[in-house]
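One chain of protein is taken out of this complex; the other chains stay put.
We call the chains A and B, going by the order they appear; numbering starts again at 1 in every chain.
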Amino acid sequence: MPAMGLPFTHLTSTKQLTRSDTDATLKTAQEMEGIVHKGGCDLLRGKILASLFYEPSTRTRLSFESAMQRLGGDIITADGIQFSSLYKGETIEDTIVVAAQYSDIITMRHPEVGSADRAAAVSPVPFINAGDGPGQHPTQALLDLFTIQKECGKIDGLKVAMVGDLRFGRTVHSLSFLLGLYNNIQLTFISPKELTMPAKVTSFCKEKGISFTEGSALEAALEADVLYMTRIQEERFTDHSEYERLKNVYTLKAAHLKGKKTIVMHPLPRVTEIATDVDALPNAAYFRQVRNGVPVRMALLAMLLGKA
Amino acid sequence: MPAMGLPFTHLTSTKQLTRSDTDATLKTAQEMEGIVHKGGCDLLRGKILASLFYEPSTRTRLSFESAMQRLGGDIITADGIQFSSLYKGETIEDTIVVAAQYSDIITMRHPEVGSADRAAAVSPVPFINAGDGPGQHPTQALLDLFTIQKECGKIDGLKVAMVGDLRFGRTVHSLSFLLGLYNNIQLTFISPKELTMPAKVTSFCKEKGISFTEGSALEAALEADVLYMTRIQEERFTDHSEYERLKNVYTLKAAHLKGKKTIVMHPLPRVTEIATDVDALPNAAYFRQVRNGVPVRMALLAMLLGKA
Partner (left out) sequence: MPAMGLPFTHLTSTKQLTRSDTDATLKTAQEMEGIVHKGGCDLLRGKILASLFYEPSTRTRLSFESAMQRLGGDIITADGIQFSSLYKGETIEDTIVVAAQYSDIITMRHPEVGSADRAAAVSPVPFINAGDGPGQHPTQALLDLFTIQKECGKIDGLKVAMVGDLRFGRTVHSLSFLLGLYNNIQLTFISPKELTMPAKVTSFCKEKGISFTEGSALEAALEADVLYMTRIQEERFTDHSEYERLKNVYTLKAAHLKGKKTIVMHPLPRVTEIATDVDALPNAAYFRQVRNGVPVRMALLAMLLGKA
């Protein structure tokens, strides 16, 4: 059964998505918000989501599982699969074919780049990538996009600043690629010189004609419509002293936002990069952003199951 | 939405509870028993409970999850959060606000005293403490109270003996505080001298005018209406030899209960403190006590969601 409104069965990468796909997804997500507000529905009654997490990502897992249940569906969960029998030397391909015998749709988080493509290549049921290591995490990128549209009323023409660990930050890469589908986007990349945006993103911007500037001062980001903060990720550093030196390089405070309409996003968890005095400001969109993950994932589950 | 029958949105401590609150809760729990008996209901259809366990407590978790499902609700579970991404340096406050974006009500078990109050202070949805370390565990205390009422037909005027580890035993502290809401309660505290009831409880009793006696001989407890046994908890001892010396200090046997109507309670798991020959006696209320956790938690879930 072809997905309604999407020209593919499996979602592994933002690179699959056209403007028409993101439009359809965001529109469906908006309808899903109404369903959440009304207390859920029975659209996916009788359907089962297999939620396969080879590395812990409680946030993403709970968001998917909430989405499935808001639609009346059920879930089967394998968290920490590497310790389990599903893993005894078994290939990802076999695991996916097995899980498909128990379920109607699969989402998987796996530490290896490319694992999602391997899974999608064999899955007899719709498959959604919930993050493959430093690779792709398309549902995060789509919920980021949905948040921008909801907060700003549009996406075309916006100034978006990304701040923090732009080198290893998977979310800012994926969001940059998705913003390439929109018009007149202006990007600002702010990071320590050790953590600048990699060439794969800057080359993409040049190729697509997206204007961008790079710098290292937080102040340069404060005039943007959207300020996307990221965490300096301890787990990416082999040299711990370098992490210690960089971890607090940016801390956004309420004072920075005085008189500004800039909306502040963050994929969470945050550590020190956004002070808690920001939380009470209308600018603080990061918890609304988390919430937006549910309708976006509801939209994808329903569309890929041909039920949207 | 205010809770029906309860003057608060979050339940973190037995200290919040008045006699009117315990009356309302036990009355609702009794109605919930009827619902369980009839095979559940749809009262919380479309609602999601986030079940967040930072330390394993399978018993409490399964009881909450059973309760939510008996009411037609759904669950999202994070067990062993400390190993997960929800935890990467994130504050309890952020975790709770995030979980609230995926759910309609939250329960949390956490090893730190005071964590439940921190969670309740920020939670946008009703919050129930499922145990904060050696601190509070109010749903256990309420199910204990419900059990006493069911088994004895009343609470006022009862003689309740508590036996075993009264120093570290959270459940006997909480139950003592709750019994302070009732009239003419007589308490008997039986423990080795190393594990006597702490001053916070004995002072409370004096202040409230609750009569109590202390001793170390199990026999002194056998005339009570309710005999509440507790486990000597290995994990509380820094000196293992002291645990070895004390662990088998009390063992209740069927012979102790010959000709007596004393009901025997225990928060479980038990090790050697109740011999298995007690299990078959009508006095043995501890498995019924476990069962009572479900209607009590159903009552709290429904009341805090404004649906009781």
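By definition in this document, a contact is a pair of C-beta atoms (placed from the backbone, for glycine too) under 8 Å apart; a residue touches a chain by one contact, two chains touch by 3 or more.
This is a predicted model, so every value here is computed, not measured.
K.L.:
From the list B:Q16, B:Q30 or B:Q69, which touches the chain that is not on show?
P.N.:
B:Q69
K.L.:
If you put the missing chain back, which residues of chain B would it touch?
P.N.:
Given the touch definition above, chain B has residues 39-40, 56-63, 65-66, 69-70, 77, 80, 231, 234, 268-271, 276, 287, 290-291, 293-294 touching the missing chain.
K.L.:
Even though one chain is hidden, which residues of chain A still touch it in the full complex?
P.N.:
Touching the chain left out of view, chain A contributes residues 45-48, 50, 74, 76-78, 81, 83-90, 93-95, 97-99, 101-103.
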